[in-house]
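Only one protein chain is missing from this complex, and each of the others stays in its spot.
Labels A and B are assigned to the chains in the order they are written; within every chain, residues are numbered from 1.
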Amino acid sequence: MTTATATGRTSTSPGTIVPSEPVKRRRMKSSYPTWFFIPAGVFYVVLFLIPTIASFYFSLTRWTLFDVEFIGFDNFVRFFQEPQLVQGFVNTFIYAFLTSGLKVVLGLLLGVFLSSQIIGRGFLRATVFFPVLVSTIGVGILFQVLMDPFGGPINEVLATVGIPGPGWLTDPSLALVSVALVDVWKGVGLATLIYIAGMVAIPHEYFEAAKVDGAGAWNNFRHITLPLLRPATVTVVLLSLIGGLRSFDLIWTMTGGGPGFTSDVLASVVYKQYQAGFFGLSTAGNVVLFVVVAAIIFPLSWWLNRKGDEQ
Amino acid sequence: MVPRSPRRSIVAIGAGGLVLSLALAGCTAGGSDSDGGAVTLSYLVDNQEATVETAEALADAFMAENPDIKVEVESRPQGADGDNLIKTRLATGEMSDVFAYNSGSLFQALSPDSTLVDLSDQEWVDTLDENFVRTVSTEKAIYGVPMGQSMAGAVIYNKDIYADLGLEIPTTWEEFIANSEAIKAAGTAAPIVQTYGDTWTSQLFVLGDFNNVLAEDPDWAEKYTSNEAKYVDEPALAGFEHQQEAFDAGLFNEDFASAKYADGVAMVATGEGAQYPILTFAASQLMTTNPEAADTVGTFPLPGPDASANGLTVWMPNGVYIPKSTEGDKLEAAKTFVAFLATPESCDIQSETTAPQGPFVIDGCELPDDVPAIVSDLQPYFDEGKTNLALEFLSPIKGPALEQITVAVGSGITRAADGAAQYDEDVKKQAQQLGLEGW
Partner (left out) sequence: MRNVAWRWGGGSVAILVAIIVFIVPFAFIVFTAGKTQAEASFLEFTWPTEWVFFDNIVTVLENRDFLLIRAFVNSTILTVAAVSIMVVLGAMVGYVLQRRKSRWNPLVNGLVLAGLIIPPAVVPTIWVLQGLGLFKTLVGLIAVHVAFGLSFCILLFRAFVATIPRELDEAAIIDGAGPVKLFFRVIFPLLKSVIVTVIVVQAVTVFNDFAFALYFLPGDENATVQLTTFNYRAQSVSAFNLLFADVLLITIPPLIMYIVFQRQIVAGMTSGAVKG
């Protein structure tokens, strides 16, 4: 895909060298027609935007699915009084930053490593990516079994080298981290794939030029690979952070937020309200969750993209 | 499910290769097959193996008698996913023609008056146990027919261990703890089995204690519904305290935090564990996995402070309901099917396909003679009237977070009093959601 020329986006920004005759500009403009948004927009508006706006209204109601009663902001007040909410917030941030950080670091290292000339590269790529293919339910069940404190294979192995294995999912102080590690296990393949795709996009000339200059591997990585992998990093950071902040299916499968409430995150608190039939309350919780995630993601995305444009 | 010719599916595979042809095969296999004039009913049950088997056996027997009605069994997930699915499909008018669901407080949360078909005028209503009728009714109407038997929330125990150690069935909490300490001292079995790998099992100390709560305050349920009685106060607090006490005394099995319900039943059956507070539908689990222990595992009520009030806390069977979205011919067929479910013939089929868990609630329905000891041990309490309904059948309020709270109390994460206070808060939401007076 880096085909044709060496003029990647990384050289002088191509947009600025376009001749500025008015006629040509108009032609350029019409070559990128706005109606390209429409087909996607129809799906988006009808099945996402309209239901979402409707649900914002329901967050202001006491809603049993059968009856609706408008109660203003009571749901929000009540949501903030949830006993497990503070813990839920803390857990959400721990989980999101832990998984996101590990996915970026491991994904970057693996992406670079699996782009270099090593034996078994195809095998390794397939292996790292494999967990992405398994369903969350499958992974959850699998690790529940592997991490069983009594007779689970992980602790059996630890026992043979004399380490008493902890209750990975049953120890209140460990459960959340255990799930986060499984999340990374499952998700790092995707981050790696994005980084590999990013590596492909780096024109080889850069490395060859660097070679002529006698740059070492570290310098290559530091001054060529890392900056040019920026778009990939932005994508991985945004996706994994959003995923981490919203994440709940793996937590739900593996611990159900337990033991007790110790591995509850915002999304699982919201989900519990939903499953209890507090539909208004849970939509209010969803609004809160959305605001929290948006408050982190929008500035971050803006900042990352702006820095990208500056370069 | 209606036996569908497997040949057709195989043909569908044979046609495979092209996605398009698969798509076509999928369409024909997916189409509803009503055979000229006959009515087809869909019957939704939870996807537990035993439930599906029973439902299919009932459907087959019904179809043999009513050749012009076809019943197709559908299944849904259990637990919260299932609850949501039921509510979602009811609210959107997309419910199956007939469906099985809990009675009591979960039934009340379905807004029965606006979503279900009134069955008060059906003949079989008179044959039902009064207590059951209350749990599937609103002030306006009766909506359900029972599926399965009533059961108790009680302690199942290993009779061999009790015999070996010369223990008596405890009638007070002190005796229960003394027995448990004796079992612990003997060192061969876990005195009390807990299985927090399935969180719902953790609630029994609290829910199963309700007979004792009512013994001290017969009006507790009404007071509770009208926001006057609380779990932070005695007598209701005792359930939480007992759970904490048992944890503090180290009476639980080593793997209580990760063990599952099936493990718990197996432990009592094999003598690895001595006592396990659970619902007596454990009989079905026991008869599937450890049938040899049918006479070894017995039942006694969770004891309270007063030996004279010792008795069972009883759960009513699930109900089978018809949603308002079922109309016309289908409605008539559905009523015929539901009437069939209330016959002794239906009861017999139920006890043949699944081990019974307690007495039936329909006149003329008898348990077979060879029920496991878990169930036969219950009979004296029923005969002597030493039973009370569980709270969820006397009050529409049941807080959704109880199982997490009792796991926290039973794992030493939360103290009993704090857990009870959390639960009172939790209950408030439910009461407000139901629009009850005084909240």
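Following the convention adopted for this analysis, a contact is a pair of C-beta atoms (placed from the backbone, for glycine too) under 8 Å apart; a residue touches a chain by one contact, two chains touch by 3 or more.
Since the structure is predicted, the reported quantities are computational estimates derived from the model, not experimental observations.
Participant: Among B:Ala50, B:Met63 or B:Leu436, which one is in touch with the chain left out?
Facilitator: B:Ala50
Participant: Touching residues of chain A against the unshown chain: what are they?
Facilitator: Touch with the absent chain occurs at residues 1-9, 14-15, 18, 27-34, 36-37, 39-40, 43-44, 46-52, 54-55, 58, 65, 113, 115-138, 141-143, 145-146, 148, 151-153, 156, 185, 190, 193-194, 196-197, 200-201, 203-205, 231-232, 234-235, 238-239, 242, 246, 249, 267, 270, 279, 283, 286, 289-290, 293-294, 297-298, 301.
Participant: Can you name the residues of chain B that touch the chain not displayed here?
Facilitator: Counting only chain B, the missing chain is touched by 1, 3-4, 6, 9-10, 12-13, 19, 22-23, 25-26, 29-30, 32, 42, 46-50, 74-78, 81, 85, 88-89, 91-92, 94, 260, 262, 284-285, 288-289.
What we mean here is this: only the chains that are shown with their structure count from here on.
Participant: Using CA atom averages as chain centres, what separation in Å is found between chain A and chain B?
Facilitator: One centre to the other, that is 39 Å.
Participant: With touch defined as at the start, can you tell me which chain A residues reach chain B in the complex?
Facilitator: Answer in residue numbers: 62, 64-67, 69, 78, 81, 83, 148-150, 167, 169-170, 172, 256-262, 272, 274-278, 281.
Participant: What part of chain B is in contact with chain A in the complex they form?
Facilitator: For this pair, the touching residues of chain B are 80-81, 83-84, 87-88, 90-91, 109-111, 114-115, 196, 199, 254-255, 257-258, 400-401, 404-405, 407-408, 411, 413-414, 422, 425, 429-430, 432-435.
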